[in-house]
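Here the complex is missing one protein chain, while the rest keep their positions.
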Amino acid sequence: MAWFMGIDIGALYSKGVIVRDDELVAHHVIPSGASYREAAGKIRDELLSQAELSQGDISDVVATGTGSGNVYFASRKTSDIVCTARGIHMVFLSARTAVDVAAQSTKVVKVDERGLVANFVVSEKCAAGSGRFVDVMANVLRIPLKDFGQLSLKSTSPVTFSTGCAVFGESEAITRVAEGVTGEDIAAGVNKALADKISSLVKRVKLEEPCAICGGGALNIGLVKAVERELGLQLLVPPYPQVITALGAALTAGHIQ
Amino acid sequence: MAKNATGLDRAREIYQDRSRRARELKAEGRKIIGYPCAYVPVEIITALDLVPYRIYADIEEPVTEADRALPAAFCPVMRSCLDCALKGKDDFLDGVVATHSCDPQEKTARVWESHTGYPYFHFIDIPGTIRPEAVEYYEGQLSDFKKTLEIFAGRKLSQARLKEAVQLHNQQRSLVRALYELTKPEPPLISGTEILQVIKSLLSLPVAEGNALISQAIDEVKARRNGPGKKPARLLTWGATMDDADIMDIFEAGANVVMDESCGGIRPFRTDVKLTQDPLNGLSRYYLKDISCARTFREAALGETTKNYAADIESRFGYLKAIVRDWKVNGAILILVRFCDPFAFEVPSLRDYFDSFGLPSTYVEYDYTKGSLAPLRTRVEAFLETIIR
Amino acid sequence: MYFAGIDIGSTMTKAVLVDTGGRVVSAVKGPTGPEHRRLANEVMRMALDQATLRLEDIAYVVATGYGRLNVPFADRQITELTCHARGVFSQFSDVRTAIDIGGQDAKCMKIHEGRMVDFAMNDKCAAGTGRFLEVIAGTLGIRLEDMGGMSLKSAKKVQIASFCTIFAQQEVIARLSEGEKVEDILAGLHDALASRVAALARRLKVEPDVVLTGGVARNAGMVKAMKDNLGCELLVPEDPLLTGALGAALLARERATEAAARGETVAAKARRMEKATFFK
Partner (left out) sequence: MVTEQKKKTISRLKTMYSLRNKVDESYKKGLEAMKAGKPTVWGMLNAYFGDPVLKAMDVEVVYPENYGAALAASGVAQKYLDCADADGFPTHLCGYSRANLGYAARMMKELEGEIPPEAPMGGMPKPLFLMGSTIICDARYKWFQALGRYMDVPVWTFESPIPGVKERFMEGSYERMIELGVKNLKEFVAFCERLLGRKMDWGKLDETVDLMIEINRVWHDINEMRKARPCPVHSRDFWSAMPPALFLMGELKDTLQCYRNMYDEVKDRVNRRAGAVEEERYRLMFAELPPWHSLGFFDRLAERGWNFVIESYGYHPPRPVDLSGVKDPLERITRFSLEVFVGFYKSALEDNVSAASFAYPLMGYARDWKCDGALLHPLISCRSASTHLPYVASLLMERLKVPSLTVEGDIVDLRLFDPEAAMAKAEPFEETMEHYKRIRKQEGLDW
């Protein structure tokens, strides 16, 4: 009976989980803020108190993500792509493709029947291809991020976002707003534009079903629907999409045993 | 398409639904040959009773399919052309003729050829200079093109037929020049947008039909009272291609565009093909030397061993000075899509040249999306505010 | 008789009213937000209230800025470039070069005898605009207006390699976790932005007097960074944010006077703040 901790320090959000016998005991997400090191500590403490454990009970801690180097209490770092594969494989054994829509980039990871990486592609470091695009637009439209997806579903005529960059996209949004287009139509347009990018990213590694979506983007229902429309399939959405990669990290910790 | 529509109305209709007529013709059993570049000798296509159809990009269509083969930092016009092809929007074409007119054209052509299954596909290599050996080589490329197209059409092409085609297309060229004569008066009798629509139609129709359309348009314009009206400035626009009325409208909101030196304007029509003994001579000279596209390397004198910048830009841009004089142009807008290298390298020198005779000019670029037009509007308005006294 | 200038920027909407003598009788700012036209009206109304005027008292209205086409009660739209140039000139009669760093773009204008004769503009990339600092402020969780002051505390600036705002964001966080001081990073960021705007300005040969305007001109750190990068003194208007609207109001006054000179009646006409109709 062993507990394992996985910490995923992203550029904007830090996530962590504790698993025991492949069962999710605790999970937590906080903004990374200015210090990865602090974020890592905060996450650990919260996870331990959730699981009513002490550091001593944890057999191994594995870190991943942009700031993994700052997880001072981790025994080692591992690749976020590998972790996403392991994480999704645990939640959806049958999943062959995982789309991870994170704040800085979007990853498409193909997973083989053993949960190993079969292929992957990471979007260019371009906000328009990542969840960041939605943040930026929500900000322009003054819509709370959490309402963005729902709002976009109200749209009857989504605007066409023809530009390929969040910065251009922003000024395009402003132009459309200036033309009197409503918030929901733009929100829907944003999700459509991001979904276009994601689907063309998926096409680069040849989609295999079933396909799951995770990362912060998976919380945006409008985006999920849009991607489903683009790819013409049903996406599997895990219960806590943001912590899938952290989960994978904890699992690699486990499998080392 | 309204049967009774003629001249400018018909041009507008075709502009809005370009492939409609081509599809009708295909239904009647005609074969349609698409080409994405002004360097393809349409005379050869016409002479074999095939319909030449200029392939345009579509600024309204977000690029999704082309990503598989072309990166984002690539000529957005060719990206869009390929994207439309991959989406089957050109499915009515029986063949495509691509060229090495510039690097993006060449790269796109190869992908095009392998990702689409047109019954006919031919690639024309185009040399970079106008040296005699280059013209010879290019003529060889044209005769190869003629050969493969003859095989596709299943008939030999006689010089007589080719000469007729050259005459027909020369007639179209002189008609387009006649159309541009109508922008010389103040105010011009026809707007830049109307001309853009007419030319886009010409490049979507069999040459005879096109000639009929443009003749009607000319008569209508001469007869009508309600022209575009006098605007505070008379502009020359210069660039690789101008294919969208929304862009022209941005210019014409505050000025009259009296000349568009681009592939969507005067460029493919500015001079005639010389009728030579073997028509291929005249065609190769015309297409390599006379089309004023930046992709061709020109110098004051072939192999010159002394260099004089003033003479150099005079030899490259001199024809524009005549246009500026004859059309009383008082401002020039250099407009390019991003990543258009051959034209982009030209920009500072062309502006030097315009400065040399006091013509105000500005350079604007966009990424070939509707979204990038709003910033264009601001720049163009601001430019007009600087030249209008 | 009064004249109005309304400047609808990407983040702020500003309105200025001037009287026949060109004196400012009222000036207001409000956030823009998605519904330009509504806010245009609100800000206009606020401006009128401030001077206890009615819309009917306004002889001529010039709209400028991104939303300029959505001010149905405007008599004329003029680009922010020309309006900024005019607004700057009204405060600094010797200005030859004006630089405006806005939230959505950066502009440089050459001015001769009060007329804009040339300009350069960057609105392609946030990295060269005020937006750059806004985004980073968000990342660092500090207030935009505090940034400049903090950056001035820096002893050695940290070079920020990334050009793109998004990359820069990531880099900033990395630098922080490496233990760099916030003020040093801010100094680096201000320098990065300043060098981009300076490069834009250099496209049109910078000649004194040089005036820095637009929202970012309120940022002392940015003013210093621009001075360092351009290697010359900078003048800053009292309220740089209002420059565009002020220029618009003064242009409104000029247009009206010209019209009057042509014998047209520019009496205050009945206007309603009806819904905007959009161009296409």
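Chains: A, B and C, in written order; residue numbering restarts at 1 for each.
As a working rule, contacts are C-beta pairs under 8 Å (C-beta built on N, C-alpha and C of every residue); 3 or more make two chains touch, one makes a residue touch a chain.
Model, not experiment: these values are computed from the prediction.
Among the displayed chains, contact with the absent chain in the complete complex occurs for A, B, C. Among A:Met5, A:Ala63, A:Val122 or A:Val181, only A:Val122 touches the chain that is left out of the view. Which of B:Glu13, B:Glu61 or B:Asp144 touches the hidden chain is settled by the complete complex: it is B:Asp144. Which of B:Ala69, B:Ala85, B:Leu175 or B:Leu280 touches the hidden chain is settled by the complete complex: it is B:Ala69. Screening A:Val82, A:Ala95 or A:Val159 against the full complex identifies A:Val82 as the residue touching the chain left out.
Subunit C residues in contact with the hidden partner, per the touch definition given at the top, are 161-163, 199, 202-203.
Taking the whole complex into account, subunit B touches the unshown chain at residues 67-71, 73-74, 100, 102-104, 106-107, 109-111, 113-114, 122-125, 127-129, 131-134, 136-137, 140-141, 144, 147-148, 294-295, 297, 299, 303-309, 312-313, 336, 338-339, 341-342, 344-349, 351-352, 363, 365. Touching residues on subunit A toward the chain that is not drawn are 69, 78-82, 85, 109, 112, 116-122, 124-125, 204, 206.
The criterion applied here is as follows: only the chains that are shown with their structure count from here on.
In subunit C, the residues that touch at least two other chains are 66, 123-124. Across the assembly, subunit B contributes 374-375 as residues in contact with two or more other chains. Per the touch definition, subunit A reaches subunit B in the complex via residues 124, 160-164, 168-169, 171-172, 175, 193, 196, 199-200, 203-204.
Residues 66, 77-82, 105, 115-119, 121, 123-124 of subunit C are the ones that touch subunit B when the two sit in their complex. Interface of subunit A with subunit C (complex): residues 11, 32-37, 66-67, 70, 104, 125-127, 132, 140-142, 166-168, 170-171, 174-175, 177-180, 183, 186.
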